[in-house]
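Down below is the structure, laid out as structure tokens.
A single protein chain has been removed from this complex, and every other one stays in its place.
So, chain A:
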Amino acid sequence: MGLPLMMERSSNNNNNNNNVVELSRVAVSDTHGEDSPYFAGWKAYDENPYDESHNPSGVIQMGLAENQVSFDLLETYLEKKNPEGSMWGSKGAPGFRENALFQDYHGLKTFRQAMASFMEQIRGGKARFDPDRIVLTAGATAANELLTFILADPNDALLVPTPYYPGFDRDLRWRTGVKIVPIHCDSSNHFQITPEALESAYQTARDANIRVRGVLITNPSNPLGATVQKKVLEDLLDFCVRKNIHLVSDEIYSGSVFHASEFTSVAEIVESIDDVSVKERVHIVYSLSKDLGLPGFRVGTIYSYNDNVVRTARRMSSFTLVSSQTQHMLASMLSDEEFTEKYIRINRERLRRRYEIIVEGLKKAGIECLKGNAGLFCWMNLGFLLEKKTKDGELQLWDVILKELKLNISPGSSCHCSEVGWFRVCFANMSENTLEIALKRIHKFMDRRRRF
């Protein structure tokens, strides 16, 4: 795990000249992670995308964790309220020019307030968020990288529980030079993080002379589609205090928990603590890409209980500010509490329904999933179908599913899962019809397999 310190330079193939000019080590490394099967499946999809009418036998994209189930709610709101058009030019409201000029890295105050209020609503008011601690970045991608730059030096490590979001390999490591040391989790306890696994990961790093700077979790988890239990969060924070390291909680799917009561944010735990030296090591990442289904708008945020981190992150956000046009549009939408309450509630319901459809459908085909309660995907167990219980075996099966069933799903190995045979299947980025068709293809496949 982790990037070798010295990388061989690959040669540039340019036609133009005698001397091949060098790029940086960062540029020629493959830590951008795009060679992973996680992305290879996307390519297959791009080349042959499913379309209900025009290409019904094309590849169905189930490898992309997008939320498209609640767009109608947003569109209706915008049509009625027209925040952008009405705000620009109306009396007393900031006009176009002011907005177009606004590049203050503090971010629009109204927008930060709206974000804080939205984050509170998602947590059912169980935690308070101070708008002045909100730092805006262009997406959670930038937020995670930025925090890593701030919390760790090159060659230090962050501990990350497996399986984890494949993008972390790039976001946490590529330009920062920081390593990821995995906290191994397995199905024996539903992939929950155990104190033993934590200690073991920490020790592994120490044995390799690597300095651990923090633990980074995703809660609810991607790819598991499950929330982290409160007890586990408390243990984690305890662990971080004992080792004097940071705790980063990426809560990008917090609004996608099917039943609000089942989600405990690390913010709730921090609120009950007075000791500043404990609070100051906790940082939360959030974004509107999943809960609101607006990944194109690049709205990410870092929320830190550490003043120094807030200040530094704010300065660093200069490289990745959120478009003021977008801040302006979303500020009014997110501060409309009537709208957001309705949205959050309906979105949860629709996601839960999708989840039930797919889990039921898979069950009927003889396939079990991890019991999930959040997110835009389910964690499917196909271990019993593997000819070889190895990573290669898993990739072979994945290839079959891609080529024969024309379903792009994500193999657990691309998420660094230590157990083979698990696959992440997204269900919120398509219509219900398409989901049914995907399930039909799976049924057919399973039927065929049973006959042999």
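Before moving on, here are some points about what is shown:
What we mean here is this: contacts are C-beta pairs under 8 Å (C-beta built on N, C-alpha and C of every residue); 3 or more make two chains touch, one makes a residue touch a chain; residues count from 1.
Rule of thumb we're sticking to: contacts and distances are computed from a predicted model.
UniProt lists the omitted chain of the complex under the protein name "Aminotransferase class I/classII" (options: "Signal peptidase complex catalytic subunit SEC11", "Protein YIF1", "Dolichyl-phosphate-mannose--protein mannosyltransferase" or "Aminotransferase class I/classII").
Across the entire complex, the residue among A:150, A:331, A:417 or A:439 in touch with the chain not shown is A:150.
When you scan A:325, A:373 or A:396 for touch with the missing chain, the hit is A:325.
Of the listed residues A:112, A:133 or A:213, the one in contact with the hidden chain in the full complex is A:213. For the options A:123, A:184, A:246 or A:354, the residue in contact with the chain missing from this view is A:246. Taking the complete complex into account, residues 12, 14, 16-17, 19, 21, 23-27, 32, 34, 66, 68, 71, 74-75, 78-79, 82-85, 88-89, 96-97, 99-103, 138-139, 141-142, 145, 149-154, 156, 170-171, 175, 213, 244-246, 276-277, 280-281, 289, 293-299, 306-309, 312, 315-316, 318-326, 329 of chain A touch the chain not shown.
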